[in-house]
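Dumping the structure here so I can ask a few things about it.
Removed: one protein chain of the complex. Kept in place: all other protein chains.
Moving on to chain A:
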Amino acid sequence: MSNTTAALEAAGLAKSYSRRKPAVLDECSFRLPRGRVCALVGPNGAGKSTLLRLAAGLLRPARGTLHVLGLTPARARERVAYVAQSKPLHPQLTVAETLRYGAVLNRSTGRWDRRAAERIAYGREDGEGLAPDARIRTLSGGQRTRVALALAFGKRAELMLLDEPMADLDPLARQQLTGALMSAAEEGTTIVMSSHVIAELEGSCDFLLLVTGGRLRLGGEIEEVTAAHTLLTGTADLDASRQTVIEERPSGRGRTALVRSTEVPDGDWLAERPNVEEVLLAHLRNTHVPPFLTGDASPVSVQRAERARAQENAA
């Protein structure tokens, strides 16, 4: 298996649950290189879960293709871990039995890491984690999340797809889990975490995918995405034909605008580099702006087409 294949690569991906309703995901094309910790961001109902379920091989796309580690989602199954938003577990099992169940379901790969699973479930120190003989039905939402994540860690996957993993964890557990995810990422595991709470992901993620209304709006290294935008504060008029204006609103005596450009326009402008939250919120509020993918986040087919176009232009 070539390591140049992306962790995820989608081209024209679309999914709808019913013919009468609009598509949940439409025309999604992006590339997630390996080894990244990717934040999948978007409002409720944007299609984040659908995208993760497609990647986990639980849904068939209506159109387009999705490759996971260079394979179809079904063939990548044993190398991908998925934690669903609802954290489904068997309530009648104990925590220890649930981990054993995970070992059984992954016995064919020989990769099951019992210690990694137990470390997440039981914690490193006494009183940190769960009791092995606690029944799943007696656990709180956050404790169930811990068990679901323990199964994902035990699988030693190359790609972890986590749907709202932090949502019901207490701050201590959240910090502990983030630490575990970071050490997995250091070993080369690609991680995709969805959330609608942006602050949750800042600091731990280095890659970003923003989905709203079933379409991909932003994609790329967080550094590159923020660097491609400029926050302008001033009093002059903006020429919308020269740069893409994401958002413009009055602030004080002048106005603040987020533009997709690194050039500072003529006039009296204070140019700042926006933080990721400012970029995301502006894109969440203004969904009509054209999508933006950095080079790393563009599917290979798109990259190839762009290279061909550039060569044509040069000729």
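Convention: contacts are C-beta pairs under 8 Å (C-beta built on N, C-alpha and C of every residue); 3 or more make two chains touch, one makes a residue touch a chain; residues count from 1.
Heads up, the rule we're going with is that contacts and distances are computed from a predicted model.
K.L.:
Considering only the chain that is not displayed, what protein name does its UniProt record carry among "Ring-1,2-phenylacetyl-CoA epoxidase subunit PaaA", "NADH-quinone oxidoreductase subunit C", "Fumarate reductase" or "ABC transporter permease"?
P.N.:
The UniProt record for the chain left out of view names it "ABC transporter permease".
K.L.:
Have a look at A:22, A:110, A:171 or A:290 and name the one touching the chain we're not showing.
P.N.:
A:110
K.L.:
Which parts of chain A are in contact with the chain that was left out?
P.N.:
3, 33-37, 53, 56-60, 72-74, 77-78, 80-82, 84, 86, 88-93, 97, 100-116, 148, 151, 155-158, 185-189, 206
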